[in-house]
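Take a look at the structure set out below.
Here the complex is missing a single protein chain, while all its other protein chains stay put.
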Amino acid sequence: MTSICESTDEAVAGVADGSTVLVGGFGMAGMPTHLIDALIRQGATGLTVVSNNAGNGDTGLAALLAEGRVRKVICSFPRQHDSWVFDGLYRSGKIELEVVPQGTLAERLRAAGAGIGAFYCPTGAGTLLAEGKETREIDGRTHVLEFPIKGDVALIGAHRSDRMGNLVYRKTARNFGPVMATAATTVAVQVSEIVEIGTLDPEAVVTPGIYIDRVVAA
Amino acid sequence: MTSICESTDEAVAGVADGSTVLVGGFGMAGMPTHLIDALIRQGATGLTVVSNNAGNGDTGLAALLAEGRVRKVICSFPRQHDSWVFDGLYRSGKIELEVVPQGTLAERLRAAGAGIGAFYCPTGAGTLLAEGKETREIDGRTHVLEFPIKGDVALIGAHRSDRMGNLVYRKTARNFGPVMATAATTVAVQVSEIVEIGTLDPEAVVTPGIYIDRVVAA
Amino acid sequence: MSAQASLGKAEMAALVARDIPAGAYVNLGIGLPTLVADHLEPGSGVVLHTENGMLNMGPQAHGDDVDPDLMNAGKVAVTELPGAAYFHHADSFAMMRGGHLDVCVLGAFQVSAAGDLANWHTGAADAIPAVGGAMDLAVGAKKVYVMTTMFAKDGSPKVVPECAYPLTAARCVDRIYTDVATLEVTGDGLVVRDLFGITYADLSARLAVKMSDGSASS
Partner (left out) sequence: MSAQASLGKAEMAALVARDIPAGAYVNLGIGLPTLVADHLEPGSGVVLHTENGMLNMGPQAHGDDVDPDLMNAGKVAVTELPGAAYFHHADSFAMMRGGHLDVCVLGAFQVSAAGDLANWHTGAADAIPAVGGAMDLAVGAKKVYVMTTMFAKDGSPKVVPECAYPLTAARCVDRIYTDVATLEVTGDGLVVRDLFGITYADLSARLAVKMSDGSASS
């Protein structure tokens, strides 16, 4: 059942030390910045963060990293022109990194949400990123066995939610949100606006409320 | 590139004998009846049909079966109160049947469209439907290895298409359409209405035109 | 305990409905389980899922409300409640297999003492196998409730030491609601929770399974 939270602090309450936290967004589009700020206040540490990037500038995810609260990052693209916080932690051996091809990252999250135990994927076969992974020839092509990435918590951003947690997104801010929403035990979403039940077009709902635990307008 | 067809005959032209044909619909909702009628006229035989059911009454899929044009049916639920055509062919050994759990059917179609070589699925483990299939324990649970189902042709029904083949569906008539659209070499869709490009809301397009080869209003 | 009579269908449905938590996401199987919908409290916020691609399904449609594009899994015309969402088959079964449904209520041919379910195939040599979504539901829902009469027409019990019919899924059933008793499947075997029109001693004598009496303590 979806609860409408009064504050972002309420939306991230109870995140335990050592949790795996899925963080939506691609660049700043869809990034749940207010929920990340609340997670910084909340204090959980020893986190594994799963996100496409590893933080930009000094705010948001980068600020969480800077506080030493993240043990490991699983992402597709940590290195960016303004990823100095991550870069420093990584070079000084203070953070673990698992690089996953972007599509495989999305698919492993989907698998976690869809009850798929593992899948064979051609991406990455014969590369550094498949080293140590089981492979199998299927139709003459080498496939890598990939396992789900399941979150304890997901923090995502969306455009509108109704009071049941049905979500719509805006343009490319959709990105990882709908997949991460299916892949975590507790899913918190920040939206621009909470609307009444019956307002959203049932044909256009992207994430049904069944996946959403906590909604906050922020 | 999507072509707008003048007739359903044009939309099913060139289906080769021995093809695997994916047929959308759940009950009559989303059933591409006009395309099936055209396929009956078109004449291809020795077909493998993949659909949720195995035909109802004496029309549509049942009529295709009755003409002896289908070698094998892959479906989740062949037996219905009005599936007498299939029942008769099956009992007289004139048609092959592969029963697949409904969700596994959908997921195997998705895998074909999504470039997934195979996947481990808990559904069906320890049952008749997993006999002879490879299994693997993952997190203490038995999973069955399932392979993609790829179509040569998909026939689906949708509500509206724009002239690029972007599709929207109506209510539960959506069912297998979006998945089958990704899983076949040639995808033909019958729609109630073809609209101009720019008419459909980009946030609400369910099947992007990239998946659609032929559209006909019928 | 045995003073009251065995339950009618509506009473069984009411009993199941009473045990469904407020706000739960629920799938009701075809047949007897469908009746549960009529006994859910209007304010309970229970959301019904139909595997052909919808959440927030409303009651059966009649007259002018019948829409051929809006069917439930049993191919009965239904209605849409505010807050509904439509999705395709792969997404619908991902939702199910991924463990997002709180409860599913299924019919049964047989349930074993260990919670194995047989509800899709009589095993008869000439039977046409048809599974639909039964295996997916049995494997995927967080709680699987079975709703059935305790005895078949020939008087044989449906709760058995081992299923003789082909399995739908192994060790999947959590509770069994019947006309004469409600049973819980636990790690220590079957526990009888409620008795209707039968004593524990009589029930125990008619069933060939090991079970314990938890009806007194409740």
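Worth a mention:
We call the chains A, B and C, going by the order they appear; numbering starts again at 1 in every chain.
By definition in this document, contacts are C-beta pairs under 8 Å (C-beta built on N, C-alpha and C of every residue); 3 or more make two chains touch, one makes a residue touch a chain.
All of these numbers come straight from a predicted model, not from anything done at the bench.
Within the whole complex, touches from the chain that is not shown fall on A, B.
The chain omitted from view is touched by exactly one of A:121, A:155 or A:216, namely A:121. Note on the undisplayed chain: of the listed residues B:114, B:154 or B:218, the one touching it is B:114.
Although one chain is not displayed, chain A still touches it through residues 26-30, 52, 76-80, 86-87, 90-91, 97, 99-107, 109-110, 121-129, 169-179, 206.
Take chain B: the residues that touch the chain left off the picture are 1, 110, 112-116, 162-164, 166, 182, 197-198, 200, 202-203, 205, 208-211.
Basically, only the chains that are shown with their structure count from here on.
Shared contact partners of chain B and chain C, listed by label: A.
Note on chain placement: the centre of chain B and the centre of chain C lie 29 Å apart, centres being C-alpha means. Between the CA-based centres of chain A and chain C the separation comes to 35 Å, rounded to the whole angstrom. Residues of chain C in contact with two or more other chains: 80, 86-87, 94, 96-97, 139-140. Touching of two or more other chains is recorded for residues 114-116, 202-203 of chain A.
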